[in-house]
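Structure first, then comments.
Note that one protein chain of the assembly has been removed; the remaining protein chains are unaltered in position.
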Amino acid sequence: MKVGVEYFVGLSAVLFGIGLYGIFIRRSPMIILLSVELVLNAANLALIAFSRYRDDASGQVFALVVMAVAASEVVVGLGLVVAMSRRRAELDVDRLINLRN
Amino acid sequence: METLSFICLLMPLAAVAALALLHTRISRETAAWLGTGFAFASFAAALIVFVGLLGEGAGQREHVYTLYTWAQSSTLTVPFDILVDPLSAIEMLVVSGVGSLIVMYSVGYMHGDPKERRFFAYMNLFLFSMLLLVMAANFVLLLAGWGLVGLSSYLLIGFWHEQQAPVKAAKKAFVMNAVGDVGIAIAIFFMARDIGTTNFHEVFQRGPEVWSKGGTTANLVAFLLLVGAVAKSAQIPLHTWLPDAMEGPTPVSALIHAATMVTAGVYLIARAHPLFENAPDIQSLVALLGVATLLMAGVIALVQTDIKRIIAYSTMSQIGYMFTAVGVSAYSAGMLHLLSHAFFKALLFLGAGIVIHALANEQDVRRMGGLASALPWTTRLMWVGTIALIGIWPFSKDVVLASAYEAHSTTGWIVWVGGLLGAALTGLYATRLMRLVFYGERSEFAREHLHTDHGEAPWTMFWPVAVLGIGTVLAGLLWIGFGVNHAFATFLEEVAPNVEPAVSVEFATTVIAWALGIGGALLVWRLYERPERVAAVRRRFGSLTTLPERKFYWDEAYDLVFYRPAARVACWFNAVLERWVFGGSVTGTAWSVRGIGRWVSDAQTGVVRQYATVFVIGAVAIGAYLLGRSSL
Partner (left out) sequence: MTYQIVFGAASVLAVVSALGVVLSGNPFRSALWLIMNLASLATFYLLLDAAFLAAAQVIVYAGAVMIMFLFVIAYLGGSADEPTRDTPPWQLAVSLLAGGAIVAEVIVAIASHEFTGGPDVAGSFGSAQSVSVPLFGTYLLGFEVASVVLLVAAVGGVVLGARRPGPRAPGSTEPFVPRQPQLVPEAELQTAVMESQTLITPETARSDGG
């Protein structure tokens, strides 16, 4: 590998951190979902980097499955957002506390 | 004979089952006659067994029949065995014979009572229990019968349970009997430990071998059995329940508390006499308790105003005589007295029942009087009973006393003197009863309430009394004494031996007893002829009557010593233990669970970001742990 795997993993960590920051800071569910995507992609990067480093395709398989799961999760999440907006709920995670207690 | 014995035992049980199952489907009268029929069937079976036993030669009269093995453990086997021998045969006859007469009497007495069917079921339950008691061939089965008899007594005393007095009396009887049950149970423990079985045969043979005569264990076992006998037979100190038991219907008083159950103690001692012979001190105690009871009860009977209670104390006194008999090893004499007492005491009670019935349930003798003209036959039969009670020949119970004298021991002397004094007392109170109830001027109350429109009594009530009267006379003839007729003693010999008094002793004793008895009777008679004499006596001896009137303060003493502390403890348990510990633990558990749940649910704020934060913190922690482990 021309660039050491550590750089890829480090980058993945940084992207992960930025995604986490987004999850914590933002209040719109849409943006949070986007940040989650960011996190998942960062994980994918790490997986594929190690897959290359180990010369083992399992990492790539795993990354593929992660992509599938991420897609499903996005579907459900967006469906929730649409349903909420239909009920004229405010799209603010701090207000959506029906699960309290 | 085996089948018949079991029929005798189980007929009353079948009656209970039939009455319980048929319940309201049969009329009250049918139920009453059904109960009576089963009782008589039991008696018929007992009679045939007895005749069969007579036919056998001496030494062959002991039969043990097994139904099945009731309980079995590694250390103790308890078979359902019944023992048919002269002693139990006599008891069977008494229980089923007198029992069925009384049950028949109840048809008339309990007529119209709303719970009549239940009564006859209970009576038959009692008959079964008592038969089980006397026919048992081992101590455990005897204890079973013992307890069942106590139960039947409780049920029957408290028969009119809507009122408070019968219920209290029933509880009192049951609790005191329970003390006796414990005594017998512990004795059984000793037998199981030292002999390995409770079968009569083995226990009586090996008991004296295993427990040295007069040794601690021997004394203990005999004493424990004595406790049971004392409780059941209402002797001092466990006697206070018997007068209260008069709250039950009169047939109950007649059957249970005169003729049969209360004599169970005597039967027990007679049956277990080898164990008592093995503990002579305890046997003396038996005799002494008997003397004490017969004197005390006689005195109390003298001042009682309730007709049933007079007869109840008389019963207590007469059982005291029986205790003295078995206490001096005169077992046949004691059994004879038991037999004849069953007849005449039942007679007296049932006669009293006729009086009560005729006077609309009045039981106070001060409101009676002059009833002889209205109830002539009853009066005559009651005289038969009274004469038998006082012990005038040929209804002699003085063989007992004579045998006691023969023992030539201190105890024997005390029994002799006490017994003779008791004869005087008996004469006094028995005659007093007759005089107050049947003679003299009829009281106002009697004049108003007496109703004999249907004759003296319904035939179902009258004829049993009459038969009992005949039985009393016959029982007296069984033992004329003076060495003439010893069939009874011989019959019982191998099971319950006797002490033979010298003829001269017997003669002397009888004469003295007669003199005292008849003297007492005449004294009372003359006394009550003039009311002013009665008043004079009352003035002079007035202060003395408090003690017997308060029954020598036994009840008050027990209340103070046992009942109040126990009630206090129970209250404390209820207030503290029940409320705080048990109740508290239950409510505390509920409360704490709810509290924890509430506390935990506080963590669920519903704010997604908080959840995310917790996630991440957890992830960081795990990551740090893994990093640390992989040795940087």
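By letter and in written order, the chains are A and B; residue numbering begins at 1 in each of them.
By our rule, contacts are C-beta pairs under 8 Å (C-beta built on N, C-alpha and C of every residue); 3 or more make two chains touch, one makes a residue touch a chain.
This is a predicted model, so every value here is computed, not measured.
By the touch rule given at the top, the unshown chain touches A, B in the complete complex.
Of the candidate positions B:Ala20, B:Val511, B:Leu544 or B:Ala590, contact with the unshown chain belongs to B:Ala590. Where chain B meets the missing chain, the touching residues are 165, 168, 172, 240, 243-244, 246, 304, 306, 309, 550-551, 555, 558-559, 563-564, 567-568, 570-571, 574-575, 578-579, 583, 586-587, 590, 609, 613, 616-617, 619-620, 623-624, 627, 632. Mapped onto chain A, the interface with the missing chain covers residues 1-28, 30-31, 33-35, 37-38, 41, 44-45, 48-49, 51-53, 55, 57-58, 60-61, 63-65, 67-76, 78-83, 85-92, 97-98, 100-101.
In this section, only the chains that are shown with their structure count from here on.
For the pair chain A and chain B, the distance between C-alpha centroids works out to 90 Å.
The touching residues of chain B, when paired with chain A in their complex, are 601-602, 604-609, 612-613, 616.
By the touch rule above, chain A contacts chain B in their complex via residues 20, 23-24, 32, 93-94, 96-101.
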